[in-house]
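The complex appears here without one of its protein chains, the remainder shown in place.
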Amino acid sequence: MTPTEIQHALGGFPILTLVTFIPLAGAIVLLFVNSRSTGLIKGFALVVTLIDLAFSLPLYTRFDRTTHLMQFAERHEWIPSLGAQYYLGIDGISVLLILLTTLLGAVSVLCSFKAIEERQKEYYVSLLVLQTGMLGVFIALDFFLFYIFWEVMLVPMYFLIGIWGGPRKLYAAIKFFLYTLAGSVFLLLGILALYFIHGGQTGDYTFDIVKLIYQVKLTTGQQFWIFLAFFVGFAIKVPMFPFHTWLPDAHVEAPTAGSVILAGVLLKMGTYGFVRFNLPLFPQASQSFVPFIALLSIIGIIYGALVAMAQDDIKKLVAYSSVSHLGFVMLGVFALNVQGVSGGMLQMINHGLSTGALFLIVGIIYERRHTRMIADFGGLSKVIPVFTVIFAITMLSSIGLPGLNGFVGEFLILVGVFQRSIMYAAFAVVGIILGAAYMLWLFQRMMFGAVEKAENQNLRDCTAREVIYMLPLLLFMFVIGIYPKPYLSILEPSVANIVRQVQVDRTPQAAAQKSAERDMLQRAVSPSAAQEQAPSRLAGARPAGVAGAGASKAAVPVAGDGATGDAISPSSGAPAVAAAAPSLPAAAGVPQPAPHRQPGR
Amino acid sequence: MELTLPIPNLRAIMPELVMTFWACLVLVVDVLISKERKTWVGYLALVGTLVTMAFTLPLLGTRTSTFSNMFLVDGVALFFKFIFLLATALVILVSLRYLDIEGVNLGEYYAMILFATLGMMIMAAGNELITIYLSLELMVISTYVLCGFIRRDRRSTEAAVKYFLLGIFTSAILLYGMALLYGLTGTTNLTEIGRALQAKNLGANPALLLAMIFLAAGLGFKVAAVPFHMYVPDVYEGSPTPIAAFISVGPKAAGFAVLARLFLVSLPAIRPQWGTLLWVLCVMTMTLGNLVAMKQSNIKRMLAYSSIAHAGYVLIGLVVANEIGLASVVLYMFVYAFMNIGAFSMVILMCKRGDRGERIEDFRGLARSHPWAAIAFLVFFLSLAGIPPTGGFIGKFYLFSAAIQANYVWLAVIGVANSALSVYYYFRVTMLMYMSDPSGEIRLTLSPSLVFALAVMVIGTLAIGLYPSPLIAAARASMAPIFGP
Partner (left out) sequence: MDLSFLFFYLFAAVAVGAALVVVLNRNILHCAMALVLMFFAIAALFLMLGAEFIAAVQVLVYAGAIMVLFLFVILLIQIDRVQMLRFAHRQSPLVVIIAVLLLAELLYMIIRGTLGIAPGGADAAAAGAASGSTEAFGALLYTTYLFPFEVASVLLLAAMIGAILLARLDKEEVGGVSRQDMS
């Protein structure tokens, strides 16, 4: 088998274990602290998240940007009788999400110091446990482990909403829990099906995600059903259009930190799942689901934006804007080309930063006025200038102003989607315009005009603590917006690999063909953004040769290059030229219009 | 006529002998001990279960039979015996204080528990219809008495009468099914019944089908499967709480042991027919149990319906009925012993003289006043709902994976949907505990034995969830004698 991971950059130092479990260890220690010493509890929680953040930095600095293989991997036996391992590792897809999580973890602790006044110990314990769960989801490379983190994370979030939430917290908490759990149990069935299909094919019963992705062969029917099971699990989490109803409730009721984490990290798990699992595991199903998912995403984008426009509660507005933004991400991911998927991935980070910041802003203003109604504000720019600046930057980042991070992501997504279908892109643009409209309108209503309410006259501006936790978010908005290359280059190899995978025919009939393709992949140069055109020509030349060999073989059996040709032509039962066609985009990693791919199947 | 008495393999029935001896010992000691020190009898009984466990240990891995092949020592029997003994030990631990509160601190209580356990142990090991029937009666008669143990309480008496009447009725049906099997094959030995049925090639003979239905009905009552579940909520509600915990685990597990052995060893000839029958029972049991549990306001009734639903999950393993399927049954019952007795123990914790602490509302704000108790309850509920990292998740995971592997995809889908559904009522209690303010002062009945038992159950539930490997391996190994070479 081809290698799936590269050598550990830190010489086997269990950094991923540390990053994942430091918050949990902190939470356990915190359990034994007297619940009345709140100062100690806050300080300790902050220190734990900062240590975690510090430990996560080497993941970025020591990351090998030249490969899509797994890095910093740790692998230990866990439940051998099930084939479940303790297997951690990261690649370009997960590394940024991990950094985002550790960053928002520290921010969410810091932003809760004033907002949370009762049952503080339980609160910070929940936050820390939640962080371990979220990090685990991004780091786990074993389906069993992944699923455990995936579910464990629900419990502390449920408590965050249910205990420290707003007036309708109980309803929102149970709705959140039931929705996501209902989705994830189907995910579990999908995982089990995959496990047994792979075990039956190879005799190796394993939950190893990397092995499954590279080895399992699925018929079109199997792909369809398992894709659907995964889809339900992830789409509820994203949340995609018809499954989104839990989100506004959860966001509105959750405390500020809960909203920040919910928007910043939790929602990303759904899109992460699509990128990590659905695309490479079920390439044929992914292809055929494109119109369906694009439709749902577009509905989500436009519906989310329109509903956001109609809100008079700031938090609800931001919540619906999430539905719209995540629709963008999904649309980008299901463009199934490098630009679209990279854009989607980057936009996940951007949304985490900007929407996280928006929720923080809502929290800041709510702490002062104890209202979130837009109508209660107006003319704030004159009263609280620092706040206004922060809000303005965040708002502009959210609507995708060039120079800020949102623009880069949206642009890449649009480029990707455009290649897939002009119509999808057109709808997406409408969404962007609507997004700008409701955000600007919100800003205008809150910040400009005359200060009409007496309560708003003497609002206190942002404190140092508030500025401190907003600063890193604002900083990254600029950094990504002005110089996105490092972040794109870290995504590039992994995204390119996934886009290659999604072109591979995974049906058992194509098994032999696939192995031939993999040989070619190994020979192909790892494409990056700049090199993309070159290897595509290079690889494009190669399959052409193969196709030629196949074609000539169809006419006259040729002994020389027969091996590859043999593998291709009988597998599809179509003319050899057509059969060779799917291998062309597969090797190149370059998006092709859909019609080209269909006859290959 | 000359009689040559058979020389039994005493080593094989050593655990049962010890248990019988100890039950009698408890009875004798009970007479000698003064009324204030009856708790000692409880500790004596506890030691008895531990000693029996110690005598069961050396048998692990062996496979013999004795008494003309009527009593088997194999992996399945041994695994089930451990489940019974574990459940018994836990129930005794949580009973010690409870009996004081209810004012029924009688030594016979523990003797009856031991007799019931003895019945279950023989049920799991029995390979012959008469033996199985008699041991089953030993188990249920002891539990009838235990259900009605608080005689001043009308609900307890009512529970006992109800359990008794329905119990003897279904026992008669079970006996009828056994008689039919005997009539068809001329033997009462399970292995020979299986052989005879294969040899005669009866196919879907109506008499055989009727026997199958009667057996399923009789045992379905013991495992609390729908539609034989009617008694469960009333009996659990009325019985002393530790006994409700006991019958929700012990007799249920014993019923599954017999059901599995009977159907797999004796009736492989009509595998498709009983597969279908159990499929229907399984789906009905899961769904109805969960749906009705949502509406309960009494926590014991809620746990009763939840225990019905759990019987449904376990039936998945019997529908699948291959090695993994049955391994998942024993695995699940093992985990279930921890989490379900744990959940019932929380009710005991709330119980005071004159107030049995059974309203779900009573748990309002528990997390404020007693955070550790709330965490314990949370762990049990997470486990019952099948959420990781708890043993309940591992159990359900294994059941569902057995179903998927054997291509019972719809069964697995219905199972997970039910599992998601069940979260609603478990979390309703969690919500009251954590997210509502206490309506009054909550006083818990803490005693060292109860706290110790709770700690064992919480740690057990979590440990199985985090490192299930040994347990899974043991469950798989226990199935080897049936499915192995």
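As written, the chains take the letters A and B, and residue 1 is the first residue of each chain.
Everything below uses one rule, namely that a contact is a pair of C-beta atoms (placed from the backbone, for glycine too) under 8 Å apart; a residue touches a chain by one contact, two chains touch by 3 or more.
None of these values were measured; they are calculated from a predicted model.
The shown chains contacted by the absent chain are B, with contact judged over the whole complex. Within the whole complex, the absent chain has one touching residue among B:L134, B:I375 or B:A463, and that is B:L134. In the complete complex, the hidden chain is touched by one of B:M14, B:V29, B:L202 or B:I375, namely B:L202.
When the missing chain is restored to the complex, the residue among B:M70, B:M333 or B:A475 that touches it is B:M70. The missing chain, though absent from the display, is touched by one residue of B:G148, B:G177, B:G220 or B:G415; that residue is B:G148. From the options B:M112, B:M178, B:V235 or B:L267, the residue with contact to the unseen chain in the full assembly is B:M112. Contacts to the hidden chain, counted on subunit B, fall at residues 1, 3-6, 8, 20, 24, 27, 66-68, 70-71, 103, 106, 108, 111-112, 115, 118-119, 122, 128, 130-131, 134-135, 137-138, 141-142, 144-145, 148-149, 151-154, 160, 183-186, 200, 202, 205-207, 210.
FYI, only the chains that are shown with their structure count from here on.
Residues 78-82, 119, 122, 147-148, 151-152, 154-155, 158-159, 162-163, 169-170, 173-174, 177-178, 181-182, 185-186, 188-189, 192-193, 195-196 of subunit A are the ones touching subunit B in the complex. Looking at the complex, you find that subunit B touches subunit A at residues 367-368, 371, 382, 387-389, 393, 397, 400-401, 404-405, 409, 412-413, 416-417, 419-420, 423-424, 427-428, 431, 434-435, 467-469, 472-473, 476.
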